[in-house]
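A protein chain is absent from this complex, but the other protein chains hold their places.
Chain IDs A, B, C and D follow the sequence of writing; residue 1 opens each chain.
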Amino acid sequence: MIFRKICASIVLLVFSLTAHAAIDGKLLQALAGDDPDARITAVNTIAALGNEEAVEVLTALKNEQLFARDVAVYLVDGEQAKDLGTGKMQKLPDDAEAITINNRLRAALDSALSGLRLFSPDKNVRLVAATALEKEATPEQLPLLNKAYLKENDSEIKSRLQMLIATANLQASDPVVRKAAVKALLDSPNPNLKPVLQKMLAQNPDGSYNEADASIRLEAANTLNAIDGRLARMEFVGNLFYGVSLGSVLLLAALGLAITFGLMGIINMAHGELLMIGAYTTYVCQMLFRKFMPDAVDAYLLLALPAAFLVSAAVGILLERTVIRWLYGRPLETLLCTWGISLILMQAVRSIFGAQNVEVANPSWMSGGITVLGSLVLSYNRIIIIFFALFVVLAVWLILNKTRLGLFVRAVTQNRRMADCVGVATGKIDMLTFGLGSGIAGLGGVALSQLGNVGPDLGQNYIVDSFMVVVLGGVGQLAGTVIAAFGLGEVNKFLEPVAGAVMAKIVILVFIIIFIQRRPQGLFALKGRSVE
Amino acid sequence: MTSYMMSGVLRPGQQYEGATGDQGVSYGRIKQEGVDTTHGAILYLEDIVVSFDGFKAINNLNLDISVGELRCIIGPNGAGKTTMMDVITGKTRPTSGTAFFGQTMDLTRMSEVDIAHAGIGRKFQRPTVFEQHSVFENLELAMKMDKRVKTTLFARLNSEQKDKIAAILQLIRLDGQEQRQAGLLSHGQKQWLEIGMLLIQEPQLILLDEPVAGMSDAETARTAELLNELRGKHSIMVVEHDMGFVTEIAQQGKVTVLHEGSVLADGTMAQVQADERVIEVYLGR
Amino acid sequence: MSATTTFAMAKGLFSKPAWTGILVCAVIAVLLPILNLSFPVGHALHISSYTIALVGKFMCYALAALALDLVWGYTGILSLGHGVFFALGAYAHGMYLMRAIGRDGVYQSNLPDFMVFLDWKTYPWYWAMTDSFWYCMALVILVPGVLAFIFGFFAFRSRIKGVYFSIITQAMTFAFMLLFFRNNTGFGGNNGFTDFKRILGFTITAPGTKAALYLITLLILLSALFLCRWIVTSKLGRVLQAVRDSESRLMFIGYNPLWFKLFVWTLSAILCGIAGALYVPQVGIINPSEMSPANSIEMVIWAAVGGRGTLLGPIIGAFTVNGLKSWFTAAFPDLWLYALGLLFILVTLFMQQGVLGLVSKFKKQREPA
Amino acid sequence: ADTIKVGILHSLSGTMAISETSLKDVALMTIDEINAKGGVMGKKLEAVIVDPASNWPLFAEKARQLVSQDKVSVVFGCWTSVSRKSVLPVFKELNSLLFYPVQYEGEELEKNVFYTGAAPNQQAIPATEYLMSKEGGGAKRFVLLGTDYVYPRTTNKILRAFLHSKGVKDTDIDEVYTPFGHSDYQTIVANIKKFAAGGKTAVISTINGDSNVPFYKELGNAGLKATDVPVVAFSVGEEELRGVDTKPLVGHLAAWNYFQSVKNPVNTEFIKKWKDYAVAKKLPNAATVVTNDPMEATYVGIYMWKQAVEKAKSTDTDKVIATMGGQTFKAPSGFELTMDKTNHHLHKPVMIGEIKADGQFSVVYKTKTPIRAQPWSPFIPGNEGKQKL
Partner (left out) sequence: MLEVKQLHQHYGSSHTLRGISLSLKKGECMALLGRNGVGKTSLLKCLMGVLPVTEGTVSFEGRDINKLSPHDRARAGIAYVPQGREIFARLTVEENLLMGMASLPARKAGKIKDEVYQLFPVLKEMLHRRGGDLSGGQQQQLAIARALLAEPRLIILDEPTEGIQPSIIKDIGRVIRLLRERGDIGILLCEQYFDFARELADHFVVLSRGEVVAYGGQELMDGDDVKRHLAV
């Protein structure tokens, strides 16, 4: 989205510039050539032109829209191609070859374009450009940065530019400038500064310091401390967030199971496959949008949510009516039976969609993230999923505790025969409950499709975790499930940096085992006679 | 391999969790003779409080039962009678207070198993038998004997034991039905079976929670007869709401009325029946 | 005990048709390797080594299923982690087999290849003495046994029951799997142990060795069956079933369920470990995926398909499920999961007592006629 | 018999089906193609397919079944190292042939196996060299990120030794492992970011299978672009990218010996054949099938075996092994590949590709000639004596 904005504003930029000069053909050929160094030089030379054409050509190169044939270079835009030498529009010759770029060139292009964009009339473009430059503000860019700083009137961008200038000034030869730079950076959130500052503080083998001026060293140490402190805080907040995020994923994966297993007592080994069905439904919705409404493709999730709920619920209801209804009161048989179902569902997906993963793309409004505390990126998809999980929990809680249906569901799961005798159509309730649990699993599948792969094995990866969460929370305890999910998420995320991912997982499992020793009925154990 | 296991699992006379230190309820031995009843009482409950999330089901309860006594306990629904039995058998831990079996055994610190070993047997309010086992096996399991893993593994019934089971079967009128699965018995039959299991276990102190609930009047009379026979041989505590039955078995003995977790009144049946408070909260007019 | 009483006792273990069945199966099972060894390839009576290997492997599975049935079928403890005992037994034996490779490995070192590769100069302490076959055999019993004892002691003491127990066993096997996956744990990472050369000096691929391993497996399987049967028909067996149905009632008549549960649980783990130990040399590989939760669930499924709480059932189940799996994966490689899945569903719906239940149902129907 | 049986031993179910299914299909396509051209020595090939279901002991059982029951002359199969290790004893015992088409960690050389995938020096080391080059971004610090199993461990061990030899210090190397099926890469991506603050950093990923998607998604959302921290992967090819939204991944790299995007007539034909085959056999998602390195390696392997059989005039294992060495084949990668005379590995070109938005790779580097495999890496102590193999 941001990208599109930039493009739009570049068009604006083009109109605002007055000078118009064609780019030297030699430069263009160098761009198309084989010599990487020459290409970089060409990029920088073109950028130095600072005109509309330069932006156009460099952007096109970055988007791989440039083609070359002999000495001619074409800019392809849709059906048409513009011969950059002559400026004529024409059809792209068949034997023209795309000019490819690699990371090095891409980086050069980025930095060149950012430099150019610092002068864009659009505030956002300038902001993005300033942020992009943060990574490598070098003394060479100083003139450019100073120029931009003087022209800038937006305070946020201005302060950012100031930081950039200070960063570039760290390597200045004048100690006064350096000192000012170090001081200015006291509030910088940029972790990339650390090595530079560390280098200033480092002692050479001969006892001399890289930074000769002791007072600057003092300031540098100060700044370094400030940055370290900020980083530590950021790491803590980061872990907290990661934990909540992991917890929400666990919760979504487990919530359906909390109903089918927790309430109904079905050891539902096919739960994972219901998640998978939800994820595949998302995929199908995306494909439908791509095919029929390519412009609105970002909205596919809005269709996917109800669709996944319905499809999974329908599959669940089908299973319940045909198979599971015969197994109430025989929980262990449900294990065997649903295991069989899970095998069949997995293979069915393999037959229909292939054994490979399918691609589910985040809608653009879910890609990227917000940056907080300087450089901690909280990605949108995770934030949205956290809120989604909370929303689903709330909905389930309301249904189970505030409606007559919920009361019936709980009654039937506790004493099926008596519920029947007081006039509850148990068959219908069973069907609806299992459908609800399956549908919720489908919703979980939609969320999972936004984070991980969508493939026939998707469910298998979550089934063990889901059972752990439900059991840890206490079977049949919705609140327990929620707390267990978030608890496990947090514990995991605070352990992982210390112990590594593998040991963290092992420790978590051991923790679960020990925890159950302490609380044999899970986190939210029911006490008293009613349990027997 | 098996013998290795066995010696690993069970050392004879092994102390185990919950057993109190020196008075030593040694595991696996039925220490019936070990109950120290020198002061004439077999069970003391002192200041027992049981509270469930703030609700005091038992509130400063004091009670003792002497050796060989048959004590009837009555009281309104929810007075805490069953909870008191839970405390005595170790199922529920009191919030405070002490419960002694004999002079030395602190019931509040013993496990259910130890308490059973020490010689307290119980019939539950709702009949609980091993539903998947036959009537015969139910009795076999309950029969007084060494109940450790190893001995159980090699246990074979001798003819004396078989006779004992047969006798009990006759007593509870389930002879001829000994091969039936206990779960298939009717409610009243299960009550009888449970009583049979209790008898064959030969405990010193018998706790009966509503033994005649769901029994026909004739059966009730028989049960009363049975209890009168047992009088003196065991110490017995009976909880019942059937006044006719209570009158029959209490005879001139003491009847205790519980109300809201503590003793409301005690005395002979005639005395309590005449007590205004008892009529008010329990008997009704 | 005199011979006759022993015999009488043995006779009492099973019903007459069951005895006949067991004997017939045992005789056939003994004949297989004999036919394999004594008739040349191509002869009508020749049984292929492949079949022998397959049946050998299935017998190990059957032993594991039998062990599981002892705790699940009779005591009502559903373990979703028996794979870990199986694998530990297998690893214990595997350690010996790795040592027995000697310097014939890829790096021609005294150490197993994976240790050379990790730059380990000596064996870590827990590999001490593993060059002794008998020490490893002791480990086969001790490691699963002790683990089960400790785990069971705490779990049963805390009165963990039902799914809570099942799930922590699953957590246990999962944790072990991850642990064994780590290269640094010292058990060959995810590759585990493989490429064994010899056992007690005999070449492991020699037909004679294979036949011997096969027969030993058969013998152990039968003995385990008799042992388990003897246990469940004893009074202890009835106590176990009482544990399953009403544990608290049992305590009030003076049995401590802790020790009873712990006894079968540990015994079951040991049997499962032995199954694993027999499995390694016959299959030729042991790696941590044996500890994956799915594998343990499969064991439960063998028992369920055959009919739980019957001892013979799980054995039949292990053979049926694995036999079908072997056949299906070759005959319909694309569709076999449908067939297997359907089988599980049908078994639950129409054969509540598993395959064995079906047999007795037929018998009952024929009887009155 | 008038047919020659060949076994195909790839998982069609379980966790590895995601990668191996298409290898089975390519093998069948190749066999069809050979049969259409008259078979081998005038006999038609008959494929025997089994499904070892991603279960390693089952691999051994199925291998034994193929060789001893079905009497196949050769087996094409396996993907993971452990599956190969599991079947090895069987092939040795029964003296039969296995063609293994996947890049692997080396440290193995068996008479009965021909390795048509890459050894570490044909993939990992050139890729790392590229990352250190000016063109590759001049990386100074490295995150070695892998799934916790033998291939990543070995590769990283080799790479660490290699990096040491290039003067990279241990403080500039971060080795991180995740469990199988790991799907939460938040912490790891955050750590990479932190590590990258210390200087130009590249990630060398040996993450296996399914875990790649969550990793790449996290990477994209955390805003780590290829221009900042390039990731080079050794297990991610066109097939894996089918399941990922590649737009945020543009510029990340993979090293292989073949890419679908390589332009040459052999490859054009290979791709066309495969696409036609997929449509004709109604494979799921036939419209979007792609080729990748292990598929090419399978294709090459089957043809080389055919040539060797024809040269030996027999399918006898020992005779075929004898004639295999020195076989050449014009492969879709555009090079003429040679089976080494001694070490059972192919000489292969090394290519490095950057991910494009359409899920294909643009080749940014390739070797001029095929490189000889070093199954015994010289970077592992103890292998010094084996370099001639």
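Here is the rule we go by: a residue touches a chain if its C-beta (ideal position, glycine included) is under 8 Å from a C-beta of that chain, and two chains touch if they have at least 3 such contacts.
These numbers come from a predicted model, not from an experiment.
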Exercise for the section: Going by the touch rule at the top, give the shown chains the omitted chain contacts. Expected result: A, B
Completion exercise
Touching the hidden chain, out of A:245, A:367 or A:426, is A:426
Problem - Hidden-chain contact residue, picked from the options B:46, B:131 or B:219 - result: B:219
Fill in the blank from the handout: Where chain B meets the chain that is not shown, the residues are 52, 55, 75-79, 81-83, 125-126, 173, 184-189, 191-192, 210, 213-219, 222, 241-243, 281-285
Completion exercise
Omitted-chain footprint on chain A covers residues 404, 407-408, 410-411, 414-415, 417-426, 476, 526, 528-532
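Note that only the chains that are shown with their structure count from here on.
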Handout entry: Contact-graph distance - origin chain B, target chain D
Key = 2
Exercise for the section: List the centre-to-centre spacing of chain A and chain B in whole Å, with centres computed as mean CA coordinates. Expected result: 64
Practice task
Give, as an integer number of Å, the spacing between the C-alpha centres of chain D and chain C.
Solution key: 36
Practice task
Provide the list of chain B residues touching at least two other chains, using ranges where the numbers run on.
Solution key: none
Practice task
Would you pick out the residues of chain A that each touch at least 2 other chains?
Solution key: 346-347, 351, 460, 502, 505
Fill in the blank from the handout: Touching chain C in the complex, chain A uses residues 267, 269, 323, 326-327, 330, 332-337, 339-344, 346-348, 351, 460, 464, 467-468, 471, 475, 502, 505-506, 509-510, 512-513, 516-518, 520-522, 532
Completion exercise
Per the touch rule above, chain C residues touching chain D in the complex are 48-50, 53-54, 57, 106-107, 109, 113-114, 116-117, 119, 178, 181-183, 189-192, 194-196, 205, 283-285, 287, 289-290, 326, 329-330, 333-334, 336-337
Problem - Residues of chain D defined as touching chain A within the complex - result: 12-15, 17-18, 20-22, 134-137, 148, 176-179, 181-184, 186-188, 190-191, 193-194, 197-199, 210, 212-214, 217-218, 220-223, 226-228, 230, 239-240, 242-245, 247-248, 251, 253, 283-285, 354, 356, 362, 364
